[in-house]
Structures are given as C-alpha cells and as structure tokens.
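Only one protein chain is missing from this complex, and each of the others stays in its spot.
Letters are used for the chains, namely A, B and C, taken in the order the chains are written, and counting of residues starts over at 1 for each.
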Amino acid sequence: MSGNSFGQLFRLTSYGESHGAGLGGVIDGCPAGLSISEEEIQQELDRRRPGQGIASTARKESDTVHLLSGVFEGKTTGTAIGFHIANEDQRSRDYSTIQNVFRPGHADFGYDAKFGFRDYRGGGRSSGRETVSRVVGGAVAQAVLDQYGISVMAYTREIGGIEAELADLDGVQERPYFAACDDVIPLWEERIKEIMAQGDTLGGIVEIVVTGVPAGLGEPVFDKLDARLAYALMGVGAVKGVEIGSGFEAARSLGSMNNDPMTAEGFASNSAGGILGGISSGQSIVARVAIKPIPSIAQEQQTVTRDGEETTIRIGGRHDICAIPRVNPVLRAMTRLCLADMLLLQRRNISL
Amino acid sequence: MSGNSFGQLFRLTSYGESHGAGLGGVIDGCPAGLSISEEEIQQELDRRRPGQGIASTARKESDTVHLLSGVFEGKTTGTAIGFHIANEDQRSRDYSTIQNVFRPGHADFGYDAKFGFRDYRGGGRSSGRETVSRVVGGAVAQAVLDQYGISVMAYTREIGGIEAELADLDGVQERPYFAACDDVIPLWEERIKEIMAQGDTLGGIVEIVVTGVPAGLGEPVFDKLDARLAYALMGVGAVKGVEIGSGFEAARSLGSMNNDPMTAEGFASNSAGGILGGISSGQSIVARVAIKPIPSIAQEQQTVTRDGEETTIRIGGRHDICAIPRVNPVLRAMTRLCLADMLLLQRRNISL
Amino acid sequence: MSGNSFGQLFRLTSYGESHGAGLGGVIDGCPAGLSISEEEIQQELDRRRPGQGIASTARKESDTVHLLSGVFEGKTTGTAIGFHIANEDQRSRDYSTIQNVFRPGHADFGYDAKFGFRDYRGGGRSSGRETVSRVVGGAVAQAVLDQYGISVMAYTREIGGIEAELADLDGVQERPYFAACDDVIPLWEERIKEIMAQGDTLGGIVEIVVTGVPAGLGEPVFDKLDARLAYALMGVGAVKGVEIGSGFEAARSLGSMNNDPMTAEGFASNSAGGILGGISSGQSIVARVAIKPIPSIAQEQQTVTRDGEETTIRIGGRHDICAIPRVNPVLRAMTRLCLADMLLLQRRNISL
Partner (left out) sequence: MSGNSFGQLFRLTSYGESHGAGLGGVIDGCPAGLSISEEEIQQELDRRRPGQGIASTARKESDTVHLLSGVFEGKTTGTAIGFHIANEDQRSRDYSTIQNVFRPGHADFGYDAKFGFRDYRGGGRSSGRETVSRVVGGAVAQAVLDQYGISVMAYTREIGGIEAELADLDGVQERPYFAACDDVIPLWEERIKEIMAQGDTLGGIVEIVVTGVPAGLGEPVFDKLDARLAYALMGVGAVKGVEIGSGFEAARSLGSMNNDPMTAEGFASNSAGGILGGISSGQSIVARVAIKPIPSIAQEQQTVTRDGEETTIRIGGRHDICAIPRVNPVLRAMTRLCLADMLLLQRRNISL
C-alpha cells in the first residue's frame, strides 16, 4: 500500500509510468450485472486527450483501453476488472537535461528524497499520463451511479483569471476547454496566445456539479462526503485548493445568510453545496477546484542540480499552456469514483 | 467501518455522542517506547475548551482524559492506546423543539435520511464535542512528530472578513482566538459583539504551518500529502474549503510566478506550500481552511418538520458565535494525525 | 494499525491490558436500527468467565460491560459503539519472577524483541483477558446475524485426547466445558484431575457449526469465507490449527468420496463444511479448531533470563488447566464477527 488505490469498497488500483510499457489498473468491488461498454470508456478517455482548444499540445497517443477481465458478455461479473492502455510513443529521448537537474514546480526533488532515485523519463509516475487509469475507473464507476440516476458534470469556470458565466451547461462535454459558456472561449484563447508568446503558462478553476445524489451519503466523522471528495480531488496533480458550496466565501458570510432555509418544496438555496455535517442533503453537490499553472515553462528558471549546484533550466519541447482541458475529465472521474464508493458503503446500512 | 477511523498505520478510531456516557477512542499503531504524558494531552484538550475569547459559551465540561491502556510507566508499549472522556453535563433536557424539526445548516435532515432516525440530543454524533477524541489522538501523534522535530502551528487569519497580519506567531497558543497577531483582537471582539447583538454568527479562516517535515513524505498518486491533508481537514465540521500554499490564488497566477526557484540555500519562495506533486519538499507546509458561520443562530429561520410541514425555528440557549476558537486545536490535531500516519508509512521505504 | 482491528465493514477495534485500567473497544460499521441489549451482551461475557467446570480457576472479575455510545433507546444509531470493561482486580503483585525471565510457551520473548520491553504484569496485552472485547463485539455482531436467522454454535469435541460424541447439541451453552454431550463430562473431569495433580495442563478441540448462512458469502480470491474464518479463529490465543469440513481428512480422501453430491433436496453430504471455492454453499458451516495446552504449568521448566542466562521457572498461583472453557465463547464471537463483516460486504452486490 503506497497510495495507488482509491476507494474502500469500489476500489481502483493503478499502475504505470509515462514512458514504460503502459498504464492500467484493477477495479475491485464493482457489483455484478452492470452494463459496461468498452466504447463508452474509450469515449471518456478520448475527452482527456490533447486537442481540447489551443492550450494543449498535439501528441500521438491513441490511449486505447483494453478490458482484461471482470466483464463477460457486456456485463460485470462481480470479479476484478483489469485494464491496460499501452504507451505507443516510447522512443528513446534525450533526458540528459532533466536527469540531474530539479525542475522548479515539479516533484523531482521530493521523489529523489523519497525513493533515493527516480525514473526521470518524462516524470515517470508523477506524469499527468498516470490519470488515464483514473478516467477508466471513473467511467466504470458511472455504471454504479447510473443505478441511482446520478450525473456528474465538470466545467471550467475560470482560466487565467477570466471567469465564465454559468450559461449553457448542456454543451459542456463538447465545448473547447469544457467551458461553462460559449462567450468566454475567444477571451480565453486570446489570453492563452498572449501567455504562450511569453513562454509562460496559466491556471484556472473547475466547478463540479453532481445531480441525483440521494440524501444520506457520507459518514459522520472522518469520512464525511466532503472530506472524501476533497481527498479525491486534491489527489489530482496541479490541484491546490478545493471548496464545497460557498467555500471560502462562507468564511466571510453570516449564519443567517449562509444557512439554507428549508421549505415544503425543499431547500430554498444551496450555500452548503449539497453537503451538511458531511452528509449529502439531496441537493446538487457543488465543488470548486483551483488548478495551478503548468510548471513546465519555456522561460529560463533558476534551479539546482542533484549535487546542489546552482544552474538554470529552460524546458523545451511542446508543452501544454494550461492543464484544464486534460484535468477536467480526471476531476469528473475522481468524483465518480468517490461517489460510487460511498454509495456501496451506504448499502451496508440497508435493512433486509 | 463507517468512517470512525482516521489513518492507515497510525490510526485513531473514535466513539461517543455529546449527550451519552462520554467520548473516547483507540489509537492503534503507535510505535513502542515514546514518552506520553497525560498532562500534556490534557493541556491540548484544555485549549479546545470554551473561554477562548467572547465568541465561545461558558460550559462546565472539564473534559478530563483517562488513558486506559497502551502506556506503561510513561512510555507507549506499542499496543492499542484506549482513552475515555466522560460527559459530565448529561442532565435531561427538553429536546422537543428540535426532535421533529430540521435545523437549517445542520446535518439533521441527512442523518434522518441515512439512519432512519437520529439521536437528537444535542446533535448526537454530529456534535462538535466529538472532536475531543481527535485532540487526544493529535496529542499522541505529536510524540511521533517529536522524533522528527516537527512542529504544527494553527493560527487564525480571519474572523468575519477581518484579516490578521502575520506578526507574532510565537504567542499564538496563548492568545485569544489563537489570533495570528495581537492588534486584530479588539477588531474581532467588536465585530463579534455586533453580530451577537443581531442574533447572528460568524466564520473565519485558519492557517496551518508545519515546520520540520522532511522532504519525501506523501505518495505519488492518490495518497498525495496534500490529498491526505485535505481529507483530514475537510473532515472537521464547519470546514468548507482547504487550500495549500498559494491555493486559489495559484489559479490566477502564471507559471513563472508560481514556480518556486531553487538555490543552493534551498527554495527561494514557497508558493507550493511545501508540497510538490503530492510529496513534501522539505519547506514549511502551509494550508488554509475556510470555516463557515455556526448554523445555530438566535434569529427565526424557515424550515420544515420531519413530516415535511413548514415551520420556523429559533435556536435558544447559549451558543458560540464563531467556531474558530474550538476548531483551531482540532485542525492542529488532524494535521498531526495525518503527518504521523504518513511518516510511519514512509518508514516502509527504508533500507535495512 | 497494528492489528487491533478486526473486520472491514463491521469492524471491532479493541484495547486493554490484563492489569491496566480496563479493556474495551469500538465497533464501527454496525447498521442503524438493530436491537441491542446490554443484558444479552453481559450474558455472553458471563459465559467466558471462570467456573465452567473444574478446569478453570475462580477469579473475582465480574467483567461488567458498559456501552458508551452508538445505542440510543435500545437500538443502534449507526454510529460507533464504544464499550468498556473495568479491571477490578488490579492490586499490586510481585512480578519479579517473570519480569526478567521468559516463560516457556508464552510470547514473552517475542514481545521483548518486538517492542524493546514489555508490560510484564500478567501478560499485558497478550493475556487471555484481552478476549473480553471480542466477546462483546461478537454479541453485537449477532444482531446483524439475527437479520438473516443465522445461529453460531461452538462446542467442545475433545479434551486431553478424549473425544465427545455429537449427541445433544441443544444444551451446549449450559453444559460444563460446553461439551458436545453429557456422557463425556465425567471422563474429562477425571483426566483433568489427574493432570492437575501432576502440575500439568491439557489442550483440546472445539467444533463450530453455523446454520442459516445464505449461499454466496465469501469472495473468490483472497477473501474466501474459509480464509477469513481461519484468520479469525487462528487469531485467538492458543489456537494452533483450523480445519473446514473434512479438513485434514480430506487430504487422505478421494475426489469421489469427498465431493458432496447435489440432489433436488440439496446437498447429500457436507464434506465441504459449507464452503466451496471460498464461497458459502448454503449448508451448515463446520470448522474445527485445535487448542494447545496452557503453557503456564506448575512443573519446573528450563528457560533463560532477559540477559540470556539459563535458569528454571515454576509458575505458581492458581492457573487454568485447560483453556477450552474460556476460549469457546471467544471462538463463537470471532465466527460471528467474521460473518457479520462478510454479510455487510455482500450487500454491496445487491441491485437496487
């Protein structure tokens, strides 16, 4: 156990490095009899691939998933679901630049301290490519959520400080940057071009909305629904903050304003973001996630070698300007994994 | 397993309701031979008690901890440490007001949906009193942190939107509200009085700084150090947001600004809050937590009964105006528990 | 986590030493709404106490359980159930004999190697008194089993090599030694008296039969029902062997004899002991457990001191001649805990 498993009852265990043979994982605990389609899982993976707006580089990986077990004649069998995604683009490269130099904003230094050495090829296990396994896990988790009619949306609220209105959420999955509205897209593209020209990168904010979660999900003390969700989302690379409902704004609000009154028709507002005392209230669950700018920038940066000598580094090659387009489907996947796990856990509470 | 345990190797399991016989827990996995003093644990518990500034009510609970096992002649034995804190103030009360009415901003509705009924006496398991067990666990966890020279501070940055400067952090533990500086205290007290007069409540922001954490703590994928920390902190009642280092500000920053350059003397800045790629960098770990206003307000609020009929509720009795003074030691405890667990986990990586 | 928790979904975490303040634990994951009676739990504890035939010493502990949380108005609330049993007989004794000498057949040497020192008072955590927490856990677990109509019996098949017939299992709970029949009791008592006169001790075999377990319990690979059961039972002190159904006899049998034919009325025999491929078949579950003789004997034994010097030890005081009467209710409890956990886990597999 070194943190490659997520979930207690619906559990994804993943493996793989960016420049090894491939990536994959095992989904354990999925109930039997759920419909699973390799095509639908592939569709989720395709959403994670580059090409979602100009912020992403064009790489060649086709990211084709292969289900290896646990599904028979289109249904889950209740046994472990193994899957693998081969790395296609494994040609030998020149890593001499980064092999002995710590990249600022990256985990290089910590990996070295932790493991004594590191797989320096493209970040190894710390690469964003690791998230393909999460996306597969999330797509399978959705089969559990489907039993409850739960839908998970993740859309981009902000890139480079420019906020999107919540206009037309229906088209989110097909819209560039998974933007919350159409109007903001040209503004974001302009900003991205400007920053790209400077050899710099941008961050942003993603909002997640989940509908259909029944009231009663979450455990009273440590495993509050928001605690599990914060764990799930903060565990995605580049995430530096998570807030639920009114979030940090709640810290500046008053009790009378922040409480959501109840009426015969239900709650009159949703400051709580669908979670009270760690337990779902039956309202939509709303979370917001802060994504930092990608640390690989084309500008020259001050750093040190593994021997502690000062040097500078300029990270060449084509790199993404903003992580948002790739992170978005991953955040959706983690939300799905978190909810599937909590839903199965809640079943222990049923009476016969 | 329904979420009453925290930690994988250093694990606290807690029990207890606000109006039952008492609260307590079991700490499993504490290494043998560490010095533990019941007095020091009691001191931490005393910090959590009311009386930290005018925002808290004066209750009579002495919160006296009794260690029941696992410590022999002042040292841990390596076996489970049981402890109990008796509820002293258990007199029968009139709960008829809240027995059949859902309090806005509370978990009442979710508990009902989850368990089919609830222990309505003072919130039962959802009461803030539950956190005494966490504080005991955190105090024992500090014995593990002491082995590494790690120190965990939690101070209040903001109450009711009024921010404190980072002036004199040395006196934090003794200062009212665990304020980050002296000057802000009269401003906060004025604001609290004003809000109290309106029958309303306030929230705030707590900042946590950990020094002495060695580089290399945290696991690359799901169990990133920041993910575990977010889980630990978001699992405290009233917390609605968690951010690490520059947090939500990072989302509006540029890569060139947000990256922390490395020099021969170490990192030149700490936007990362001491965590890169989920692994500690050896810098101070910095986290900020948003606390919502206490939902129990003296104003009349719109709500419904368990039968769904609309009604109003006004929550009488003496209630806290702001959760900060009580939550602060709990956040410190959770940070300690999180770190002790990760430190023991990292030991698996040692060579003989 | 150092092995003081049993179970994944219905989880008992225990604490306590034989000569500390007391023993107890936390039961986490018990579903809400089950009827729990402190009297029934106490009745199970009373069965574990000395006085079950002449093989046991008469000690004064009343072993009174106190439920501290998680039960409200006679029903489980779904939150953690804390409980405590005070040690009443804590007077200071003279441990100088055993403080620096390893008792043969005891865990003393291993504890020393493991923890660097040990709580030498009466065995500390390794004492049989630790099992009171298991018995409480088992009694609560029975409330889950009651939902399924499951009944767990544990009766003694053999003491000192003298086998009991399976005659009248109805009276087992009230019969001395929890004997499988009446006729064997005088034979056992005669043998015990004889051995007692020699300052020696006896072992025996306990058989466990569980009726009412639905087919389908257990997980296909590592968490087979028999694997979990073997773990539960072998984790009881003094147990040196566990077998299921025909057990070691199966190793000498033929496939044609050992297979249980199926008929329209069900299985025609039960060599499998109710478990096939790790999954319950719906038949009675049958397990047998080997209990070694109590290592504390009144004869002089060869051993060494903590410094490695040879010496002899004669263990004085009143000690049990045979562990069976006390172990029996513990084995029953562990079986119940194991089954409650697997039943809740199986619920994850339900369709809505």
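One rule holds in what follows: contacts are C-beta pairs under 8 Å (C-beta built on N, C-alpha and C of every residue); 3 or more make two chains touch, one makes a residue touch a chain.
Computed from a predicted model, the values in this text were never measured in an experiment.
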| item | value |
| --- | --- |
| Given C:Q142, C:S281 or C:T335, the one touching the chain that is not displayed | C:S281 |
| Residue ranges of chain B at the interface with the undisplayed chain | 8-10, 29, 31-33, 78-80, 147-148, 220-221, 344-345, 347-352 |
| Absent chain, residues of chain C that touch it | 1-6, 8, 14, 102, 104-107, 109-111, 113-115, 125-126, 130, 158, 160-161, 195, 198-205, 214-224, 226-235, 237, 239-248, 250-256, 258-264, 268, 272-273, 276-282, 290-297, 299, 301-304, 308-310, 345-346, 348-349 |
| Where the unshown chain meets chain A, residue by residue | 1-5, 7-11, 13-17, 20-26, 28-29, 32-33, 66-70, 72, 75, 77-82, 84, 114-119, 124-125 |
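By definition in this document, only the chains that are shown with their structure count from here on.
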| item | value |
| --- | --- |
| Innermost chain by mean C-alpha position | B |
| Homomeric contact chain A-chain C: same or different residue positions, threshold half | same |
| Chain centre separation (chain A, chain B; CA means) in Å | 26 |
| Rounded Å distance between chain A and chain C, as computed from the means of their C-alpha atoms | 46 |
| For chain C, residues contacting two or more additional chains | 8-9, 29, 32-33, 78-80 |
